[in-house]
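Every protein chain except one is present and positioned as in the full complex.
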Amino acid sequence: MTWFWVLDVVCLLWVVAGAVLVVWLRNLSGAVMALSLTGMGMTMLFVVLGAPDVAHAEVVVGAIALPVLYLVAIGKCRTVVERDDESTGEDRELHGGEPVRRRWAAVLLSAGVFTGLVVAFTGLPDETEELPAVARRAMTGALPDFHTTEPVSAVVYGYRAMDTFGETFLLLAAVVGVMVLTRTREARQGFVGEERAADEEQEDVDHPPRGSSSDEARRAERVEEGRAPEAPETPDREGLGAPAPETAQAMSVVARTAVRVALPLLLVGGLYLVSQGYSPGGGFPAGAVLLGAVLLVHTAFGYDRVRAVVRPRVLEVVEMLGAAAIVGVLAAGLPLEGSFAANWIPLAPEQTLRSGGMLQAFSVSELVEVGAGLTIVVFSLLGMRHDWAEDDEDGEGDESGEGDA
Amino acid sequence: MRTGIAVALCAVGLFFSLSGTVGVWRMPDLYTRVQAATKTITLGALPTLVGVVVASGASPPYLTRAMLVGFLLLTLNPAASHALVRAAYKTGTPQWRHAVSRGPGEVAQRRAES
Amino acid sequence: MSGASASLLPLAVAAPICGAIAAPLLGRLWTRLTIAVSMLALVVSCALLALLAPQVYDGEVLVEHVGNWHPVDGSQLGVTFAADPFGLTFALLAAAIGAILLLLTISELGDLGGKEMGGYACLFQLLVAALVASALTADVLDLFVWFEVAALASYGLTGFFLERPLALEAAFKTMVLTNMAAFFVFVAVAVVYAGHGALNYGQVYAAMAEAPRTADLVALGLVVGGFGTKAGLVPFHGWLADAHTAAPGPVSALFSGLMVNLGLLGIARFVFDVQAPNRGDVLGLLAVVGGFSALVGAAMALAQDDLKRLLAYDTVSQMGVLMVALSVGSPESLTGMTYHMVNHALFKTLLFVCAGAIVHATGMTRLSEMGGLARHRPLVTVAFVVGAAAIAGVPPLNGYVSLGLIHHALEGDHPVELFVLTLAQALTVAALARATYLAFFRRRDDDYDRIERLGAGMLVAFGLLAGACVAFGALPTLVLDHVVRPAAGSLVHGAEYARATLADGGRVTPAEATFDYADPRQALVIGGTLLLGLLLARWVVRHSEPSLLTAVRRAHTGSVNDYASYAVMGVVVSVAVLVLT
Partner (left out) sequence: MILVNYAAAALVFCLGVYTVLTRRNLVKIVMGLSLMESAGYVLLISMAYRKGSTAPVLLHPPSGTTEQELAHGNVADPVLQNIALTAVVIGVAVTAVLLAGVVRVAQHYRSLDSDDVRELRG
């Protein structure tokens, strides 16, 4: 039994070490890697503590999704933030000294929160307690009620379907929120009062771009959208000696072939999670794995190859259809079984493809929504344009870009 | 007997992982460190994986999953290290001062001079 | 008690969500169609709730165990929805005012592009659906989930106008502080479940009655911090004024009228319905927090130059008044609190609609730039004066009744709270009088360079809201007996409500509270605060800012780190107070 505690403590140290690194590291990209380290530590911890479904989701989130989001955001900020002094080119905020606010007050408050939490946790029953009646009911009910051998899926998509219904629209609110925050400037028919208020505020806040960083932002934006014409498709023919970072989008042939080999395995692994009624986790981790596969293809093959698949306009419709399917699956319970999220699909014998009744339908539509939603989120963040802040004097605002990237 | 083989394999894996870690710590610059790190994965993890499969008795579901993990490790790890080092080289990460081969900047300069 | 009608409760939540799904898709075709579909969805939700109203308001609690998963010998695994009078009042308010504000959006923001209008309508409806669902749910975890949905929807809506730098700064502050509040509530729900293995309100109530733990007190402290941030109580209110200043017109009305009530609802549920047996000295804590909120909110409102920011700080003050009324805990004070919550939703939405109309018409947000609007827009002036008078408690309007109830409840053995509330009331009257004078009646020499015509939607919104203010004030006995007393009953008799949520239904006896219109003491208090307020307003307009006020204003540094420090300090203090006393 002690072997469990050894593994458990090792994983905990790993997570706490990652967290300390995130707080302590000054270099932002380094802190992102530390955050990914914490994510990996948590994945191992979840496997040790007996939560394989959550580990499925956490490995993709910790290793791929979060770091990509942070690195994209840092990249977007770096081209815009005023460089402190042109000579050293040292970004004041991004790598410079970490300006710290009142340190001791914060240490005191954090210690207060820590003692409050520890006081609460010592009062809780420890792991030798019997499972609560609610959990025991979920375990014993999973087979008779849903013919599934996966009680966590039975609870997520069956018993507490209303919770997952709320979580789904939490995700929809986040995705639409990102779409609203990253949208490009759209022509407005008439006079909107706030625009006039905005002009006044922009005078005193958007101080005119002094340093070279603003036209560098313009140049980076142009490079990002209208591909620089002379950029080769793949960097293979480029001489190795050229010191400049690669202008080609795709990666070298080695990386491309490795991704071409691993991609089918990843997709099959992801879809397995949602294929049977009793597969671990269902739509949520499968959507995360799908996002991981799409990001892998994007880094290896570059944006143009991925754009054929990931078209924002199509993806938004797919995501809304996924959400509509979820409302349909749950609302159908009302006329057929008399209550909102009741299980109205007949149960097949356990461990067959259609066992689990409503679980299967709910988790497949969940996969559609989570997969499409997270892809929209990442590609919206990638496609963010610089056209809302005050433009330069020449204001050549190239609206000609290929719509919302 | 089976546990003997398993323990031996795990010991081999452990040794290579340890040596790889020492390599990462001692090596002077990025290029050699990545080389040591890759060795840790390829030679350290695979023997341990085989040892675990031998120890647990090769029941089909367990064996297939272990082979899948092994295959993915063998394909993806070298590609990842390649991408890492190429990016470092192209962005001009400095080499160890006594390095024999040309740094990225010098090739361009020599071509410019000649 | 026909169970069939109870099963409509989740539909009342699903209707706005279907509208939210349809909105972005239709947004591309034709923007007015998006808003029409959204309004239809909210009207359907309101109709479903109104269908259940007669049954619920005569004291019956309609309970729906979602998915037909009924509790098994006292433990409920599935999620439970319960329509009790208090929850239904809040849900009806949310759906009705949401529909009115969508009507307002057509005339105020009708010229937005198709795609952004689709995103706006989707987030708006998700927010209203979250408010309706968190009012109806009877499950601790479900309350957290819908609280988070409301938070997420508010991020996109706050930062909607991307060309306004203030909107993005406000959106970022709202995100950081509301996200931290969500984590506090997340940990609190985890602690409650780990301690008692229960998520259903009734089951948690019973579990806490038989086996109280200190962990529950820490959880309650975290809940007060988390929902206090949403309600905008003082140490946690940093984000509220910024969010309302920069949000679009109808959105800031929705925030101030309804979303802050979500925080109040969360605290009221936990204090009276879920953790009543084991809540320590939470009422004393809430009295102090409420008193501070009332005073600081009113004082800050007095010194603001931006109209919406002034109204936002007034919301902080009114939330403080509500929290003080809640902390007294007597049937009369809880009835007054419920009545004042309904009134506050009505007159604060009216004031924000007027502010939105001014921004739409002139594009100006600062009082110093405005002036002489009475001549140009008489209707906006009338509506603003009705709203301000309602807050001041002028007799025919609804403020008089609810403030009367609260003051009457405090007269007995709470002299300190009574003094604090009257002082805050005087400051509020002064702030609103100053705003009315500066914006409407002050002569403005150069004419406005551009004044937009008022849309039809705005006029309808003015009429409906002002009419509701007058109606709720003119016939208090009718509203009191049929709506407010049953609603307060589910807080006063929390045990009955909790038992009902675990069973398949139950009854909640209304709270006993009477209100006689011609009460001389109440007329004296209201008259006094009115007079004092007007004098203070005149003094402030003429003289510079008193030093105490500048000190309070300097405390609001505007930096995210400081606001987060105040919030964490508030949580640590409330946990310490609950655990140690």
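Which chain is which? They are A, B and C, in the order written, and residues in each are numbered from 1.
To be clear about the criterion, a residue touches a chain if its C-beta (ideal position, glycine included) is under 8 Å from a C-beta of that chain, and two chains touch if they have at least 3 such contacts.
All values reported here derive from a predicted model rather than from experimental measurement.
A.B. asks: Check the whole complex and report which displayed chains the hidden chain contacts.
C.D. replies: Computed over the complete complex, the missing chain touches A, C.
A.B. asks: From the list C:9, C:241, C:254 or C:484, which touches the chain that is not on show?
C.D. replies: C:241
A.B. asks: What residues on chain C make contact with the chain left out of this view?
C.D. replies: Residues touching the hidden chain, for chain C, are 77, 141, 152, 155-156, 159, 162, 165-166, 168-173, 175-176, 179-180, 183, 186-187, 190, 193-194, 199, 241-242, 245-246, 303, 309, 553-554, 556-561, 564-565, 568.
A.B. asks: In the full complex, which bits of chain A touch the chain not displayed? Write them out.
C.D. replies: Interface residues of chain A facing the absent chain: 1, 4-5, 8-9, 12, 15-16, 19-20, 22-23, 28, 31-32, 35, 38-39, 42, 45-46, 49-54, 57-58, 61, 65-66, 69-70, 72-74, 76-77, 80-82, 92-94, 98-103, 105-107, 109-111, 113-114, 117-118, 121-122, 124, 126-129, 131-132, 134-136, 138-140, 142-143, 149-152, 154-156, 160, 163-164, 167, 170-171, 174-175, 177-178, 181-182, 201-202, 204-207, 209, 213-214, 278, 280-281, 284-285, 287-288, 291, 351, 370, 373-374, 377-378, 380-381, 384, 386, 388-389.
Rule of thumb we're sticking to: only the chains that are shown with their structure count from here on.
A.B. asks: Between chain B and chain C, tell me the centre distance in angstrom, where each centre is the average of that chain's C-alpha atoms.
C.D. replies: 58
A.B. asks: Spell out the part of chain A that touches chain B in their complex, as residue ranges.
C.D. replies: My answer: residues 239-246, 251-252, 254-255, 257-259, 261-262, 265.
A.B. asks: Touching chain A in the complex: which residues of chain C?
C.D. replies: 4, 7, 9-11, 14, 17-18, 20-21, 24-25, 64-69, 72-79, 81, 108-116, 119-120, 122-123, 126, 129, 133, 137, 139, 141-142, 145-146, 148-149, 152-153, 155-156, 159-166, 171, 187, 191, 193-199, 213-215, 218-219, 221-222, 248-249, 359-365, 450, 452, 559, 561-562, 565, 568-569, 571-572, 575-576, 579
A.B. asks: Within the complex, which stretch of chain A touches chain C?
C.D. replies: 101-102, 105-106, 109-110, 112-113, 116-117, 119-121, 123-125, 131-135, 137-138, 141, 155, 158-163, 166-167, 169-170, 172-174, 176-181, 183, 185-198, 201-202, 205-206, 316-317, 320, 323-324, 327, 330-331, 333-334, 337-343, 388-389
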